[in-house]
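Only one protein chain is missing; all other protein chains are in place.
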Amino acid sequence: MPRRPSPSVAPRGSAALGLVAFLAVVAAFAVFPQFVRKPYVLHMGVVLFLAIVQGQAWNVIGGYAGQYSVGHAAYFGIGAYTTTMLLELNKIPPWWGIWAAIAAAVLVSIVIGSITFRLRGPYFVLASISVTEIIRLAALYFKGFTRGAEGFLLSEIPALKIGGAEIEFYTKRPFYFAALALAVITVGVNWLVEHSKLGYYFQAIREDQDAAHSLGINLAFYKNVALAISAAFTAWAGGFYAMFVKFIDPNTVFGLDVSVQFVLICIIGGIGTILGPVIGAMVLVPLSEVLRNPKGLVQLGLLSSDSRFVQFVEEHLSNAHMLVYGILVVIVILFAPDGVVGLIRSGVARLRRRASARERAQAATTT
Amino acid sequence: MNVFVQSVISGILVGGVYALIGIGLTIIFGVMRVINFAHGDLLMLGMYATWLVFTKLGIDPFVSIVITAPLLFLFGAFLQRVFINRVLNALPQNQILLTIGLGLVMSNSVMLAFTSDYRILTTSYSSSSFHVGGISVSQPLLYAFLITAAITAALYWFLMSTDTGQAIRATAQDRDAAQLMGINVRAMSVLAFGLGSALAATAGALISPTYYIFPQVGSTFTLKAFVIVVLGGMGSVVGATLGGLIIGVTESLAAVYIATGLKELVVFVLFLALLLFKPAGLLGKTRA
Partner (left out) sequence: MTKKLAPILALLALALPGAGRAAPVKIGFINSITGPEAPIGENLTNGVELAVEDLKKKGIDVQVVRQDDTGKPQVAMGAMEQLATGDEVAAVVGPYTSATANAVAKLAQQYKVPQVVPAAAKEEITRQGYDWVFRLNAPAHVYAQSLIDAALAFGKPKSIAFIYESTDFGASVAAAGKDYAQKKGLTIAADEAYQKGAPDYRSTLTKIKAQSPDLVFMVSYVADAILLMRQSREVGLKPQAFLGGGAGFDTAQFESEKDISTHVLSVTQWTPEIGTAGSAEFAKRYQAKYGKKPTYHAACAYEATLIVGEVAAKAGGDRKKIREALAAGTWNGIMGDVRFESYEGFTNQNRLVMPVVQYQGGRSETVYPAKFAKKKPVYPFPGWK
């Protein structure tokens, strides 16, 4: 029998506890920059939060609605390019530009959805990839519009004036807080989706499309809603990425490897759960950063500058993060298809069973 | 007119190699219903194996197929036994993700071992061509085409006339019925994946004199292979052959008559149209 991701139902009462824990963690992250000297740490934080957003966004369509789109880079890229072009060509600052980017992505998602949603399973996957490749190749070709392979090097982001205060976007700090806010919002949206009627419809579609249809659920409509939500946040992440990294070209934002990464963050963490993408990001981001830039560990003060580990990684494992992603995905699919969250859950369930079995055994012997 | 004919000829020659890649993928899908996203990376491994044999042992790329094909057959069989077999009953999405993961491991391991420098094979005939009535026919591509034709014919004979070949076709047609008839479907799966890998590697060896070799070269070919397989009909060897030729010619003509930079885009648009309007392709699913 094919294995499906376990339906997400958390026991009552733990909801309040969960919320408190969540707020505590967010507060910790918010206060963290006060104790930090090196900008590299904040940089890592931004990358982590961005990965969480990407994973959570994909989770809505892939995890809850069960439609594995491996072409989400389309929305990421549209977000990146729209925000960038509005800033560079029309001098519109990104906090306005991002709304245009999200709108563009949602529109495109409706078009893509209406084309591809009639396909099932692997054919849907292939179609989603094709659409994004078409967009990528078009972006490369229509140089007059997108500057083709040369891409955009972003100029300075103007300072944001709110009331009397002025927020500059020159250092990493404002990006850190903006990214944190974005991550919190997307986690919140996922929580809302999971606990709403919308979420139940999505999951019904995931479990058995035809049964859901026979119950009167409008498949096309709800799949498109899921995709639109997902596309909106993916585009938001894309626009943010462009402002942060300050360089985009069609291969970096529309590439297949970008789409695959979104899926991996979710799968490794635990698909169809709220914490899954967060955990996935927390596993993948530090790993890939260490492999990409082992000197970063020296900057963080965790290792000395002539550490053998740093030298080894630099010489033999540089840029091997995709290798690690690949290994992790293989392990997860084979042994833990519900990801880390799934592992934790089954581990907890096993402990509970053992505990209650022991209780029953004790109760039996004391009579 | 000359340009048109030249384009078509070049397209057919390249299409022959594409066909070989497609055949490998279609056999895998036909027998196991697994969408193998690592197919292009198997081709990449074939290219690197050919390059290694060429630079270290001095063996011509076309001749070295007798070494690289069996090698990759064994590798494919290994992949199937250890990894793919476990997900034969899983969600198709998970199967895809598994093969994506395996592909990532393959391409990145090669990158670590050989760096991502582009490698070029230089043989005595790498830039030679035959000139027939004003049309130039690339020598290495012609040899590749002829070898592909021979392999395809041999494969077709194998599938039609031998017991094992028919067992494979039976498994592809109806796995449960085949099992009931006493066919070891497990072994058939291993065989199919091994065969598919060997064919991908052979395709890699055949184009290595005219391409450059780098670890990420697989991904373009994987996507092209899918277009070919869907065009020809998943599971049909003849279909994949036709599909390969059609795609080769389409690309070639698109480069000349539309624009060089758009030739791949045209193929993808064609692919989308196929998926939407004729997903069974030219020759459907159940015929071999």
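Note that the chains take the letters A and B in the order they are written out, and that residue 1 is the start of every chain.
Please note the rule applied: contacts are C-beta pairs under 8 Å (C-beta built on N, C-alpha and C of every residue); 3 or more make two chains touch, one makes a residue touch a chain.
Computed from a prediction, not measured in an experiment: that's the story for all the values here.
One of A:V245, A:L303 or A:A336 touches the chain omitted from the figure, and that residue is A:V245.
Only one residue from A:A24, A:A149, A:I331 or A:V348 touches the chain missing from this view: A:A149. Within the complete assembly, residues 38-40, 43, 140, 143, 148-151, 153, 245-247, 249, 252, 292-293, 295-296, 299, 318-319 of chain A touch the chain that is not shown. Annotation for chain B: contacts to the undisplayed chain at residues 2-3, 6-7, 10-11, 14, 115-118, 120, 122, 126-129, 131, 136, 138-139, 210-212, 214, 216-217, 220, 251-253, 255-256, 260-261, 263-264.
By definition in this document, only the chains that are shown with their structure count from here on.
Computed from the mean C-alpha positions, the centre of chain A lies at a distance of 33 Å from the centre of chain B.
Across the interface of their complex, chain A is touched by residues 35, 83, 86-87, 89-98, 100-105, 107-109, 111-112, 219, 223, 226, 230, 259, 261-262, 264-265, 268-269, 271-272, 275-276, 279 of chain B. Every residue of chain A that touches chain B in the complex is listed here, in rising order: 1-4, 68, 70, 115, 118-119, 121-123, 125-127, 129-131, 133-134, 137-138, 140-141, 256, 260, 263, 267, 316-317, 319-320, 322-323, 325-330, 333-334, 337.
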